[in-house]
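A single protein chain has been removed from this complex, and every other one stays in its place.
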């Protein structure tokens, strides 16, 4: 499937960092979902670089919806959104494009595509492509919202500074937290923003970059979504989230800390609450046996430090196959942790629309 | 795809814990791969419960290959392997099957399948089904081995006891480590087996269970395998590995520890070695931009403590929707960390065969 | 997908003509569908050779359901059915297996699988594999029947003898016709059986074979099933039906005769009937724009004469690449038109279960 994801609701991405535009096609969405350009614009603005801690490349993201929407609602036909690249400065890349940037996709692209790849700004591997995810995800998120399902992501840690985790048992507290962070351009639950930004700016001053962990929560997802074995809800979410550049790991619920627990600590006891089956803890992150159990769905994803740093680095010239020293120029983020939050939420919204449509039919979200 | 995984090479699983047999169908393998019943049997024995630290249910795994193999080699048609269940004792489950076992799939199965699910021993959600993965994976692993690609998994930690990690830069050292652990029924790189087993037995004595982390490495995978965005090598491996019951997280290369690094520490500098492009560290776990870079592919997966413990637990009766206390009987593992190693290696072998066939054609592995 | 078909409801086939057994795995069927071994046996008997006009190979089809059924109903987990091959006589094939039988799959199998293919009796390409389609299709047909949807196939022509076509506008007449032919071992609507059988026996006496056209109808399918463009209902049915060996063409509604009509003849005028939108003719075969329109779904498929004939034929030796004369021995049908009817109905039933599950959710058929 390469640049498409989903079975009933399918996102396809095209475009390059320094190409003419980013293209997102969202196919299979139920008809009748209201599409608000304001909501799409607002969500795109959360992804956009904005402060000193972000890249100097500022794209206005003047998107156009060119199909699949009629009289303000989805028609059921594929929705195509175009997002022009307006602020392109390829000259930064020209001198050095045969010097593979360490931990970036340059080298694998060269091997995979034999030198025909568009190397300008990372080409099709660039984080710029995630603008398409956010634009399409805005429609998916709205469809979910109408069914009482909300998705939010915040920075759980950045450059060693911790935020508090989401509430994972109390659904109404979680719902408020999701609302709160979803409106923030620097989404954190506690007053850790300043400390995080300070660390990011320190790294930038050193010509370096930092990473972090983002935490995503879904509230309102019904029990019984997902499949055993090879379409587990954990698996399909992981496949989606790990496709985002820079994300190198994912853990559901208590995740890696489960390794040190005993079963009696790790197990989530079932209980009745307001006539519904719930669990009194949520180490499982809302998923058992690959299927949602009706509790909040929670996962963490690790974001590596941006590989594009201005410190000199050892590398090789891909043409001559000889050692070289690289000093990356161009405009880059010293941390993408902030900007990746809305990307993860958007992609998860699309994945959940797909899961719900597979489970309950193509009209479920209508 | 539910119980099938793959595009060019496809594994389909059927069967239940207490049903007649486990069925694995491996479709799309190149023709001409030698199939050794001894190798399959040997790999199944690594998955089989064997000591005091494992479940008392001991299955002989007398498998039969009923299609797709002719004159000792794969024909290119689907290979179907049947593994009878011979040691079934369903009575253990009868009394309590409406009491959902905490953190097990009982409740979600009840919601998803409306009470029609086979609840005996976890039914289709049981770890017993992984016998099919191991049997089919033995053929995949052999196909890879003929191309110089080896896959191995060891216990990186169990119940708080650590093993040493795989060599992640030195391919020849790694190759030896993979060979070593692949032959061990308790796969560890250092002398930590006794300490781990002691902790497992302690938990068992307490009617409890423990978890751990397993580490998998692939040696010999060529650069250029995988796709950008939604078929990233990380994504397809994560989707596969997270489908294994009890695995709740995965991280590639330095994984979650990347969150605390700076780019200058996290980046893997490129270098020339013996005429080939390599990296001098391997924080990326052999994958950049979703595509293999020719370095060892390394990932860790966390295995939660077995949810079936004999300590009394709070739960609900799914029929009456009332609180209840459950004391799980039946035969269970106090830790599945040991047994899951060969399952992960086998599934990854199948996924890599699929990736290689997609990339280089259906005859590549021939 | 190779030997699997479907998205929400998926059939996977394995097995060879002279192997141990045929294996069918039906995944994704809703839970709670009653499974009757009698119905499966009855449908398998319609596929079984029975008279002088069929092959002398008679298989008892003593199938076993080894997973996915519990307490008489589907569980929602994959249903695996095993059908042993009991009446195998491979010696017929040994002498000549390098002589490619004209218009059979021997040569392409040799090219595709490089000589590793199981050539006994056509191996995995044999019509014997369709027993798996019929067994799995019996469950699908029963699921459809519970929703008021029936599927039937009759011989529209054989060896130049014509049967009458199905009623294509009057749904209640069609429903009765489907019931009638579905119970017949030689399914025709008029008294043409004797004439057809006489022609078949004539061909057999000449060491030759004959072909024909089968017609399939579906009654009760709701409007609105199918997708525009690449998942058109016509396309998915055609893909399924053309996978059956010997079928070389398919036409929906008036099919190829539309080429000679004018629009004013070909168009199906809409009308109201008993409060429902209907059409007064059904040249479209129940499908417009790739989506069902609520009228009976009707298509014809052409079945070529069985390629295995005992007359001497010119061919080549695939090993020496030299011309040769072949006289096919073994046990073969002089016509498969009769036996293919239940295969087409069964496969279409599975395809429609898949389409309905995609459209209305996984529990729709429950």
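Going by the order they are written in, the chains are A, B and C; count residues from 1 in each one.
In the analysis below, contacts are C-beta pairs under 8 Å (C-beta built on N, C-alpha and C of every residue); 3 or more make two chains touch, one makes a residue touch a chain.
None of these values were measured; they are calculated from a predicted model.
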Residue in contact with the excluded chain [from C:74, C:96, C:153 or C:292]: C:292
Contact partner of the left-out chain, one of C:46, C:65, C:105 or C:297: C:105
Residue of A:123, A:137, A:253 or A:305 touching the missing chain in the full complex: A:123
Missing-partner contacts on subunit C, residue numbers: 1-5, 11, 13, 100, 102-105, 107-109, 111-112, 124-125, 129, 157-160, 203, 206, 208-213, 223-224, 226-232, 234-236, 238-240, 242-243, 245, 248-256, 258-272, 275, 277, 279-280, 283-285, 288-294, 302-309, 311, 313-316, 318, 321-323
Contact set of subunit A toward the excluded chain (per top definition): 1-4, 10, 12-16, 19-21, 23, 25, 27-28, 31-32, 64, 66-68, 70-71, 73-80, 82, 112-114, 116-118, 123-124, 363, 366
Residue numbers in subunit B that touch the chain omitted from display: 7-8, 77, 228, 358-364
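Keep this in mind: only the chains that are shown with their structure count from here on.
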Subunit A and subunit B, separation of their C-alpha mean positions in angstrom: 27
Chain centre separation in whole Å, for subunit C relative to subunit B (CA means): 38
Multi-chain contact sites of subunit C, meaning residues that touch two or more partners: 77, 363
